[in-house]
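A single protein chain has been removed from this complex, and every other one stays in its place.
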Amino acid sequence: MLNNSELIALRRELHKYPETGWCEFLTTSKVVGYLRSFGLKVLVGPNVINPKYVLGRKPEKVTEAQARALQEGANPKTIEEMGGYTGCAAILETGRPGPVIGIRFDIDCVDVDEIKENSHKPYFEGWASTHQGEMHACGHDGHTVMGIAVCSWLAENADKLCGTIKVLFQPAEEGVRGARPMTESGILDDVDFFFGNHLGLNLPTGIISPDPGIFLATTKLDAHFTGKASHAGAEPDKGKNALLASATAALSIHAIARPVAFSSSINVGTLRAGTGRNVVPPSADMQLEVRGETEEVCAYLREEAINRITGSAQMYGCTAGIEKVGEATDFKPDSEAINLVEKAATETVGPDNVKKLQLAMGSEDCTIMLKRVQAKGGKGTFIVFGSTLAAGHHQNRFDFDEDVIDIALRFYQNLIMLVAGKAN
Amino acid sequence: MLNNSELIALRRELHKYPETGWCEFLTTSKVVGYLRSFGLKVLVGPNVINPKYVLGRKPEKVTEAQARALQEGANPKTIEEMGGYTGCAAILETGRPGPVIGIRFDIDCVDVDEIKENSHKPYFEGWASTHQGEMHACGHDGHTVMGIAVCSWLAENADKLCGTIKVLFQPAEEGVRGARPMTESGILDDVDFFFGNHLGLNLPTGIISPDPGIFLATTKLDAHFTGKASHAGAEPDKGKNALLASATAALSIHAIARPVAFSSSINVGTLRAGTGRNVVPPSADMQLEVRGETEEVCAYLREEAINRITGSAQMYGCTAGIEKVGEATDFKPDSEAINLVEKAATETVGPDNVKKLQLAMGSEDCTIMLKRVQAKGGKGTFIVFGSTLAAGHHQNRFDFDEDVIDIALRFYQNLIMLVAGKAN
Amino acid sequence: MLNNSELIALRRELHKYPETGWCEFLTTSKVVGYLRSFGLKVLVGPNVINPKYVLGRKPEKVTEAQARALQEGANPKTIEEMGGYTGCAAILETGRPGPVIGIRFDIDCVDVDEIKENSHKPYFEGWASTHQGEMHACGHDGHTVMGIAVCSWLAENADKLCGTIKVLFQPAEEGVRGARPMTESGILDDVDFFFGNHLGLNLPTGIISPDPGIFLATTKLDAHFTGKASHAGAEPDKGKNALLASATAALSIHAIARPVAFSSSINVGTLRAGTGRNVVPPSADMQLEVRGETEEVCAYLREEAINRITGSAQMYGCTAGIEKVGEATDFKPDSEAINLVEKAATETVGPDNVKKLQLAMGSEDCTIMLKRVQAKGGKGTFIVFGSTLAAGHHQNRFDFDEDVIDIALRFYQNLIMLVAGKAN
Partner (left out) sequence: MLNNSELIALRRELHKYPETGWCEFLTTSKVVGYLRSFGLKVLVGPNVINPKYVLGRKPEKVTEAQARALQEGANPKTIEEMGGYTGCAAILETGRPGPVIGIRFDIDCVDVDEIKENSHKPYFEGWASTHQGEMHACGHDGHTVMGIAVCSWLAENADKLCGTIKVLFQPAEEGVRGARPMTESGILDDVDFFFGNHLGLNLPTGIISPDPGIFLATTKLDAHFTGKASHAGAEPDKGKNALLASATAALSIHAIARPVAFSSSINVGTLRAGTGRNVVPPSADMQLEVRGETEEVCAYLREEAINRITGSAQMYGCTAGIEKVGEATDFKPDSEAINLVEKAATETVGPDNVKKLQLAMGSEDCTIMLKRVQAKGGKGTFIVFGSTLAAGHHQNRFDFDEDVIDIALRFYQNLIMLVAGKAN
């Protein structure tokens, strides 16, 4: 079993080679290597990712990422096995009757340039990102190591356990893209207890929360408007203005009437329109997202946004293509699961450090996994492991307190023993 | 034949009882009375107005106007004969071979409240409008009297003339609504020489212009947006917001790309949307117009405007009804007709007072009549009779120099003799 | 003391003569008449309404309403006493030490045309509104009678009570206009326990709620855009387009970013822009409202809306005048007051019929009164009296179950005895 120094060393190695969503080839290769070395059954590629449900994956970036991973030491056989799809899962079948537990850890990084200053510990100590524009600025390197640690423990303690334990290493959580295709592989369909988790989130090291609050259901959309170019000084009336179509859409999307009693949010985050000053703009690209406290509110906002994109394109004689590139649902944890987490957390950090919270935490695609588990009769919740941060999530000075790794490991030992200890 | 004092008295009587487009029952009744008293053949109602092409006529206003006209002394038999459609034409058939001449005078007033101040001559002298909100503020009372004067002269001088002379008294020129249905009655289909006219237009009394400049082709549209009301404080997401749909349409209609090399104009003139502060607006009414130097430019702007109305309604889950309520075409006078007018005008006011101009004069539905005449092989132009004004057209202090009536009468005598004098 | 038949007869009389906000002259005159006949001290006009804080009052409508009230039998002396400001208050000073209680009833009607069909009981029985366009369609006639009934009881039971009881008859609740100026008269500054109430709200007769849920803070604004007219066909570039300025404002007001975790709503309810189809629109009038779960959210939305109106006017070379015409604040009832209401309600209708609710009830300017009371150290809440309705609030078939009047009277007897019974 990996000791704490080894886990911290591994976290720093992962931090040095961050990979963005759907590009986690080196990361997956390393995780698979560890899991197999522990003697666990491992699922890879299409066995854990249903390609039909993959969102927001750019083939050309994937190809580049594969090449880079190989160059940086990924196992060529594992890469081949993955078939282009990152992520994996370890499965421990004890052979004894008992519950099926699913635990999810996410493994991707964010599109941020890590700061190069000596005051930033990863840089000063030499384990900052070597991939420009990519950084583990949300702590998923920590999550990955927690997952490996749990697997390491599971392998050595299988004889104390019953039922089945599945540990999921999910790609592309940023942009809420990876949970849906992992769920649609069917891996969660027999899970009785499901847990996701995140470190940090403004809670100090030592705190564990078994019910952290609200996740908003969300849909991420890309819209592409196609018009027609013409010379703006000579024949402006011969063009079809995609810039004005997209501007009209942006304004009216933000003007969608909101359900009064529910949290919601709308954002047209980026707009890139037109090719030159003196050309009637023939195209426009828009990235947007909607969020709602419930699945229904989110769906309402999404449908309205789509209508406004379609209608505004038509107004200006343009066409609009709309692609869904990410999604998550709302969060309704089960009291039975919360109680289990509360017990295990209390054993781990003491009663004063276990806190139910009402955070507004944006969106998490782990909610899609939980909803599937619940639809099949299972229970679950989402756990926050406090970890004092050097800077906020997604910032270029982000770093977390590595003590959280050991806390999470001990917590999961307690939780698994509670749910699937042989005595049970 | 009516003398000048009688003509001026008649003009003032018409001024006192102005009637807005499609409501000119009293006016038509009076004109018909004079024409018949001269012994001319007179066409009335559906014989000069093709109902299928009537635009912008509100039945309830027509009914009110008929009742008022009867109360104010209209001839009940004439009213009945009209069948609800105002306007008429006098026809003099000389029985001698010769050209067919058509001359058009318009008879409607504008929706303006005449000023009640002693400095305003019609008010001071007691012949200002007695119809609130209606006023002859564009000089069509003068045009009507000119037409009657020409008919009076024609009746007495028929033996000096050859061919056929048709004098048209057109309703609903304001809003460019009456010319199309009058044209579609077929009355102009055999006309060889066609003339329309207007007094004033910033030319002083004594000036005659045989080719005044540019008329823009135009279409007038009414759009009605239908959405769905809901309580804005409780369920705004259950409504369909017709106000925002119409606001979006208005902005994008004004943003239509203009053909660079042609005169054009766009105006959403009025917008009335919503029913109450705390209700999602279920409806909106918009009045708009487009104008273009050519028929094609006008058609392009109209089609774009319609697309934007339809598309914006769709964006907000609303529907939009669009009605054409007025139209005129562009103006391409014939040099043969211009030359005839130039000669007759020179005989009337001397060579120094005859001026070709390049005025930008808005739109005139007389252009629809001219275009039909030209399509059948005839020729024509439009004449401006200078008349010094007390205030600009459509203003509540508008008044014109009545000397223009005699000038126009003498001009038409000269023109008709030139074109259809028996010697010819 | 008025018996139930008399109260119902009085309610129907009030229903027949509904008066809109700031026009309740006949109603106030009647209320004052009753209060004085009971021997209570009565405050009228500027003594209960601070004119400096009056919102949304149109002087010309007030003058008309005064004349009508006199014609319909209002007491001329009372009208004079009111000095143009409707509303009144009764004050019972027991002379014994004890708490100061304030209870508020609103007296205005809404701008709705009552239906004229036999299936509508008020019409069938001959007590429907005789004022066209005005109707008691929100039950304030019932509130008024409840207030009179409470006063009638107070007068006869003064010897059983201690402290002071103030019964407020507030004008102009619709549009949330009357509470602020009544509060600013200072009448509530010594109140220890304050109660407002409403009947109906989808609760059946017999139910009483001591804490009905959320009222949103709100501000009502009128915006007037001033541009410059010009002829759209000749000189559109010489105009300043107030229609486009207002359309731009409307869109961007609806696009204000919403605080995610709070209820809020925005509505531009009406827009009236432009004077004619062919005139660049010189003016536009907009009625809007913003609502927020907290005072802060409401203030944020209001300031953003004002910025957008001002900025859009500037964009188009127009100016914008903005007037606040109504306001209410959020609702934070005190548990001490809720408990008192719960007890009195339980005595009145039994424990099964007392319900705390989480209704989303729009906005109520009673919240302004409660906030003032709380600021001075007092407590309060808002009570809903269930009353089965014939149709929803503000609909032209609205009618309520008159049994609610007696229930409310008995409830207030219990409540007042509980809070200010001499034994206390």
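Lettered A, B and C in written order, each chain numbered from 1.
Criterion: contacts are C-beta pairs under 8 Å (C-beta built on N, C-alpha and C of every residue); 3 or more make two chains touch, one makes a residue touch a chain.
Note that the structure is a prediction, hence the values are computed from the model and not measured.
Novice: Out of B:N47, B:Q170, B:N197 or B:S265, which is the one that touches the chain we can't see?
Specialist: Answer from the full complex: B:S265 touches the omitted chain.
Novice: Please pick, from C:R308, C:K371 or C:H393, the residue that touches the omitted chain in the full complex.
Specialist: Of the listed residues, the one touching the omitted chain is C:R308.
Novice: Can you say which of B:L251, B:A273, B:V341 or B:A408 touches the chain missing from this structure?
Specialist: Result: among the candidates, B:L251 touches the missing chain.
Novice: Just to verify: which one of A:L288, A:V341 or A:I383 makes contact with the chain not shown?
Specialist: Touching the chain that is not displayed is residue A:L288.
Novice: Tell me which of A:L26, A:L92, A:I115 or A:V280 is the one touching the absent chain.
Specialist: A:V280
Novice: Residue by residue, what part of chain C touches the chain that was omitted?
Specialist: 233-237, 239, 241, 244, 248-249, 251-252, 255, 257-260, 280, 300, 304, 307-308, 310-317
Novice: In the complete complex, which positions of chain B touch the hidden chain?
Specialist: Within chain B, the residues that touch the unshown chain are 216, 251-252, 254-255, 257-258, 260-261, 263-265, 291, 360.
Novice: So that we can see where the missing chain sits, which residues of chain A does it touch?
Specialist: Looking at chain A, the ones touching the missing chain are residues 111, 175, 216, 218, 220, 231-234, 236, 241, 243-244, 246-248, 250-251, 254, 265-281, 284, 287-289, 291, 360, 362-363.
Rule of thumb we're sticking to: only the chains that are shown with their structure count from here on.
Novice: By mean C-alpha coordinates, which chain is most distant from chain A?
Specialist: B
Novice: By C-alpha centroids, what is the most central chain here?
Specialist: Most central by this criterion: C.
Novice: Taking only the C-alpha atoms, how many degrees of rotation bring chain B onto chain C, rounded to the nearest 5?
Specialist: Rotating chain B by 180 degrees superposes it on chain C.
Novice: Could you state the distance in Å from the CA-based centre of chain A to that of chain C?
Specialist: Between these chains, centre-to-centre, one finds 50 Å.
Novice: List, in ascending order, every residue of chain B touching at least 2 other chains.
Specialist: Those would be 233-234, 236, 241, 244, 248, 251, 280.
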